[in-house]
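The following block contains the structure, expressed as structure tokens.
A single protein chain has been omitted from the complex, and every remaining protein chain is retained in its original position.
Letters A, B, C and D mark the chains as written, and numbering starts fresh at 1 in each.
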Amino acid sequence: MIGFLIRRILAVIPVLFVVAFITFFLMKQAKGGPFDQEKEVNPATVKTLNARFGLDKPTWINTTAVSRASDQGVANPLTLTRAFLDSQFGNYIINAVQGDLGPTYSSKGTENVQDVIKRKFPISLRLGLLAAALAVLVGLPLGILGALKQNTIFDYISLIVATIGTSVPTFVTGLLLTLFLSRVFGVKPIKPIDAWDGYSTAYIAPACILGLNTMAYITRLTRSSMLEVKRQDYIRTARAKGMGDRVVITRHMLRNSMIPVVTILGPAVAGLVTGSFIIENIFRVPGIGDEFVGSIGSRDYSMIMGATLFFALLVALGNLTVDVVYGFLDPRIRSKS
Amino acid sequence: MRKRMIALFALLVLILPVLAACGAATPTTAPAATTAPTAATGGEATAPPVADAPTTAPTDVPAAAPTDAPADPPTAAPTSAGNVLRIHQVAYPDVFDPQKSSYSGEIVLLSQNYEGLTRLDENLETVPAAAESWEYNADATVITFTLRPDLKYSDGSPLTAENFVYAAQRNCDSATAGEYQSILFDLAGCADFASSVVTDTAAYDAAKAGLGVSAPDANTVVMQMAQPAPYFHTVASLWVMYPAKQEMIEKGGETWWQDPEAQIGNGPFQFSSIVEDQQIDFVRNDNYWNPAKLDGLSFIYIDDSSVALEAYKSGQLDIFSPDPSQIPAVQEDAELASLYVAYEGANTTGLQFNTKLAPFDDLKVREAFAYALDRETYCEVIRNADCLQTLTWIPKGIPGYDADETRFAFDEAAAKAALAESSYGSADALPEITMMYATNDPANQARHEFVANTFRDVLGVEVTLQGLPSKDVSAAKKDNATYPQLSLGGWIGDYPDPQNWVSVFWNSNATFAQRQGYGNPAADELMKVGDTSTDQAARIAAYQEAQKIIIGDLPIAPMYNRVNKYVINPRVTGYAMTPADDQFPGQWSSTSISITE
Amino acid sequence: MQAQAAANDNLVDIKDLKMHFPVKSNGLLRRTIGAVKAVDGLSFTVKRGETLGLVGESGCGKSTTGRAILQLHRPTSGSVLFDGQDLTKIKGEELRRMRRKVQIIFQDPYASLNPRMTVGDIIGEPIRVHKLRSGKDVRIRVEELLKVVGLNPYFINRYPHEFSGGQRQRIGIARALAVEPDFIICDEPVSALDVSIQAQIINLLQDLQNEFNLTYLFIAHNLSVVKHISDRVAVMYLGKMVELAPAAQLYVHPMHPYTQALLSAVPIPDPEIEKTRQRIILQGDVPSPLNPPSGCYFHTRCPLVIDKCRVEEPPFTDYGHGHFAACWRATEVTPILSEPIQQETAV
Amino acid sequence: MAKENTPLLDVRNLQVQFKTQDGIINAVNNVSFTVNRGETLGIVGESGSGKSVTSLAIMRLIPAPPGKIAGGQILFDGEDLVDYSEAEMRKIRGNRISMIFQDPMTSLNPVLRIGRQMTESLQLHMNMNAKQARDRAAELLAMVGIPAPDKRLDDYPHQFSGGMRQRVMIAMGLSCNPELLIADEPTTALDVTIQAQILELLNRLKDETGTAIIFITHDLGVVAGMTDRVMVMYAGRAVEQTSTQQLYDNPRMPYTMGLLDSIPRLDEGKGERLTPIRGLPPDMLEKAERCPFAPRCDFVQEVCWTTIPPLRSVEPNHQAACLFDITHEQRQSAASKKAAEEAAALESALESVIAEEHSA
Partner (left out) sequence: MATTSSEMSRPGQPGVEEFQRPVRSLWSDAWGRLRRNKLAMIGLFYIFFLSLVAIAAPVLAPHSPARPIGAELRERGAYRQAAWVESNNEKKTGLWTYPLGTDSGGGDVLSRLIYGTRVSLVVGFIPMIFTLLIGVTMGLVSGYAGGALDSWMMRFTDVVFALPDILFFIIVQTAFGKTTFGRTFNGLLLIFVSFSVVSWAGVARLVRGQVLSLKEKEFVEAAHAVGVKNNKILTRHILPNTLAPIIVAAAFIVPGAIVTEAVLSFLGIGIQPNTSPTNPFPTSWGQMIFEGKSGIDSQPWILISSAIAIASITIAFVALGDGLRDALDPRN
């Protein structure tokens, strides 16, 4: 298990590296730097700013630094490598490994990306976890009910909720909900400043909408997984032993049918805590997603890179957690790894 | 066995400590259970947010107490919302550091906290501020400011000429690299200092020493110009000259400005609380020489205008800036309509031609397009009257405004005639024309479609629209090679002097004019008179004359002035509206605003 | 094996065939920590026109042997001489050409037919691949083959799922016959079929063998079926061959205790015999092929085990009349079964 | 409770139907049989003959929908289980009637420890506490020959081999001392040496406990050694029922004869040609009023195509569902005729092939 875990964790590193590379490459394709303003900025000023943020360095590799160093008689391969990597990308990666994601440009370098993440992510995290909790606490029972009362009104309700929930995009439901609330009840959720500290009612509406897709997905998956398990021989065995419905469901069916549900839960939760740009935008949640969308508009390279890497890492961690929980639920997996 | 059964739920429970850790970073309530978001902090929307905001310390750890302990700690906040003006703002500012800020949303904050040597009054005239008087030498190359006696910062510490020298130095310093460095380039040595290399210590120090600003005594600031600059007293009112305290900046590092206690100012108000993305509060600075009537100001950031409208309706805002799309809704509501004010702003937008590229290298083609612009319908219907049509460059309310300009008004026949007279002769002969615009505002598309449709219907010209993110548009417009054939663009004044409108933009050595391929020696001559003469009347006349030439040459077909538009709670009084009020009405004379119950 | 008849009598000659599947660790480096020795050093021959039965319990490597002979799995080592040519040494086009001569019939009549192809395409494919017929003749040939395996030629446009298990198995046989092979490996061809259908297929296979002069390697776990159809029977245990003998001989006089136990475990559909039969019930399960016991692999379950068995692997010895066994106490194994009812047909 | 003179189980005219897309399938059609105390009844039939459905019907475990018991009675110890409520049935299941299934790999819950799966019925039916149940479970495991039973109670099913799992299933089945054990193809998924172990175990336990057993299988060899009486099923119907010895010695239903003739026997020599039953297993959807075996029968006559033969007594304690009394001679001649027919058919099929090969 330990070896397996370490291997999985190590596998994340090259993935993150390539993600960083791709993002960096794409951002370099975009015209317009972080210091392009509508009004003229003095070229000297831009130059200074570029130098401060290391944007005067070559993008990928710094061959001039290497040749300069070797001209100066530097032979230490480590130094030469460092000079070779004294590029925008190289420096970024080297700093990122040390946990420094660089200064954000939009703050004129006054704040580091990791600080922004530290400041804003808890809000997104709370929103995402609430949404996930909602998705699980509603989706599971709904799916179980649907499967147990197959072809009854419960089943149809659970199916309809699941189909609509999975198909209608959250931003549509979100927008329609805000529209509905404001038209019918005249409610426009403007939140007091501290509404987003800790948990508060402010999170209810966005979390409901955000969790809707996942909830529906869990409902569907739970339902089909329960139906699948219901057909299994060991359920027949349990019934043949005279076990009552409650025992059969709770002891024999639930855990088995949870296995596929857990598989999607990791990525889903990771997606919920990271993928809430649209919801954050609609409900004015001051989270990391909203920050990210803004940073793309302002060409804040380091913020974009940092957020992308951070999100990719979260997704990877989500999957890793699934692997662990998986083993917890299924003894066959546990003993294999 | 049962323990394992609930493994999943256990996992959820395990996540809670993580939440707790996150929650702990904020000083408010401990996190509630995941299922109980109702166990929340104070009820929403009941108390105005301003009431508890200043006492709720922001997440920033305050810097160590300043050595000269402030006499009036910023925690002494207004106790009731009653006398605090709550202003709706759309976008939270990136940075509000006097020598680094560049957006009006940033500047409006600084202008409440600080004051320059001079300031603009309600008529946008430059009047004494920290300096009680100033004097040019004969050729307007040296300007001497005399400060008011006994000026104090809000913490009671003295404000002297050195503080202004520091502001100028810091702005021109290449290490600062503020985006508005160049606005002080009339100051001798500023351009050199801004391009010096910090690591080259000797040259850097020399450049610093060469900066033409000095304080012969505590009450006098002398500025040496690189060339005549008879408008420089107006420049001295700008935010780049705001005297932020050197020790605070040096102590606080790059982020010093995020700490309200470091932003010790000399303006009518004083930062008291900064909550990022949410709200920024000010309290009255009682050390200001002209104390304000309000107890404080609250800038409340809501970028969803729809939400802001509801906030206004529920009494959480005193001043609301509607989005153009909301104007119909505001006008449909009898009460809101009566409180809605709209007045022209200090900005001009026109149809910008790239005169280096065919077909707009042909004046007749430009004329045809200028005549074809149905400015009135555009402003009235497409923009919901959030703009007023104009045919001239300098907007109303700014010295140099030319009310008599009537050339190129909407005239379909004239448009067709001009096109027929052009070297192309007909629409079919024209090369492909692309019009570029920024997509960030959803309404922009409809607006540009209207313009393009107009050209098609009036002139028979097919204009291709190219919508890009605003960053790409500004990047394209910055490069002579990629400057678009056709686009809507213009100028928002930095300071109310025609020099800022005419010379800065249209002089043949100005980058803006060069990008469009414009330059007219006759106009340049007139601008030179305006830029150097110390006779204000003569200056303005010269600029107006230059403006007539420029409009005739049509590098731009002026189209409209966007209005400043607000819904203002009737309890707010005493604000003087100026064209430069792009953040709230009366922003340049906030001391006179008061709130009546 | 040298004692066997002249070389050209042997259609297939397998020497020291090994098929090992590596097992990776779950540790950090994923080292190969061992190998499942599915087939571990088999040597035997199949004579022209005969049926060699191959029995053993699940996991003993009998199916892997069949696939290794066909080169569907490339053997780890050893040689497979077919008609004098070593199949393990050839590849590509040459191997494809050899495939005409060796065919296989699979166990699962549901998995062995492509559900998206019609019967005509399934049987016609090998004909087209080897260009045995062309154009319209392919269809004619397929219809003939359908008739040969006892299916109506009208079925040519049908899909496999429209058929019952027995019919599908006939389609599989027709496909194997399409290339006119010399040698067919029958991999448990009847074990998935209903009892009443099994006999139909067994008879069909026998008839086809007679008509087309086919040679079979008949792999099955059902001893009665193997014995019924085979001339000689080989018994495998944990990847190794433990006994090989003419069918009747093996039954009358098994020389390996495993064979003996196997024989005694097969139920006989006669209540009287069942009542009186003496049984050797083996204890425990088959050990893991990843970690086989030392010495003789069977020693953990053998009723005749002696100390020597635990340390030394018994050689596969010829005890005369083509009867081979790998047991230290082969000669001490005494028959516990009654004589077969009919013996005269035994080789 | 026990009524000495009634059979333990008396199934009368049982009918089970399944609804499918293509129509209603009569999976069990008018089947009657009895099981006496301590007796072993074999039910033999091919896949789809209704033998497993019959056993599930007794346990009232037919998945509904799509299936349902459409008629008949299941008298267990004189009480009709068809009328029982679900709660009453639960007191019977695993307690007085228990069941073991074909595939020990899938019949045990993969995520629960063996101990938990064994103790739950002990706690439910025998009112044991956890400790008692665990001790009893260990005893039971020892009884079915699982070494170190105490330790193995904490193992998961995947840690057991197939044979061991079936032992666990048997131990579970016997844990509450049932009066009737239904064994549904308990050895089909096992290797022959393991099958021998399991059969021996069942025989031993039957003697020790005196439990009546319904032994369901398709293997005529297994039936021969395990049962007292046999019922043969075909197409959802019981087609022959008699003592085991009688069935093998003197089958009276052509289907039974065909089955016995078509299986190769270990104790016969090579070369003897098998006599298969021709044709295909029946289409259960078919509704025709005829003998279901008629299309495959060697002795079919016109009347067979219009009449469903009832299960009639042909001898004392011997019922068969055939309209005729087939004699031994008829059977012999039919077999030889069939062999000839078969050979001729192949010959004709081959002629064209060989002819073409020659011309090619």
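Quick note on the criterion: a contact is a pair of C-beta atoms (placed from the backbone, for glycine too) under 8 Å apart; a residue touches a chain by one contact, two chains touch by 3 or more.
Quick caveat, the model's predicted, so the values are computed rather than measured.
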Residue in contact with the excluded chain [from A:101, A:202, A:218 or A:316]
A:316
Of A:121, A:203, A:277 or A:326, the residue in touch with the unshown chain:
A:277
If the hidden chain were put back, which of A:63, A:79, A:163 or A:250 would touch it?
A:163
Among C:87, C:151 or C:248, which residue is in touch with the absent chain?
C:151
Touching the absent chain when the full complex is considered, from B:314, B:377, B:573 or B:592
B:377
What residue numbers in chain C mark contact with the hidden partner chain?
67, 70, 72, 95-97, 99-100, 102-104, 106-108, 111-118, 125-126, 129-130, 147, 150-152, 154-155, 157-159, 161-162, 172, 175, 178-179, 200, 204, 207
Residue ranges of chain A at the interface with the undisplayed chain:
11, 14-16, 18-19, 22-23, 26-31, 163-164, 166-169, 171-173, 175-176, 179, 182-183, 224, 227, 274-275, 277-278, 281, 292-293, 296, 299, 304, 307-308, 311-312, 315-316
Absent-chain interface residues of chain B come out as 305-306, 309, 323, 325-329, 331-332, 334, 374, 377, 380-382, 384, 439-443, 445-447, 449-450, 452-454, 456-457, 462-469, 471-472, 476
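The rule is simple: only the chains that are shown with their structure count from here on.
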By C-alpha centroids, what is the most central chain here?
A
Intercentroid distance (Cα basis), chain C paired with chain A, Å
54
Where the centres are mean C-alpha positions, what is the separation of chain B from chain D, in Å?
89
Give the residues of chain D touching no fewer than two other chains, as numbers and ranges.
112, 116
By the touch definition above, chain C meets two or more other chains at residues none
Residue ranges of chain A touching chain B (in the complex, touch as defined)
30-33, 35-42, 44-45, 47-49, 52, 106-111, 118-119, 121-122, 125-126, 129-130, 133, 136-137, 182, 186-195, 197-204, 207, 250-251, 254-255, 258, 262, 284, 286, 297-299, 321, 325, 328-329
Interface with chain D, chain A side, in the complex: residues 151, 232-234, 236-244, 247, 251-252, 255-256, 329-332, 335
Give the list of chain B residues in touch with chain A in this complex.
1, 4-5, 7-8, 11-12, 15, 18-19, 22-23, 25-32, 34-42, 44-45, 47, 49, 52-53, 56, 59, 94-95, 97, 100, 102, 174-175, 177-179, 181-182, 185, 191, 194-195, 198, 254-255, 257-258, 275-279, 302-304, 306-311, 314, 316, 440, 469-472, 474-476, 478, 511-512
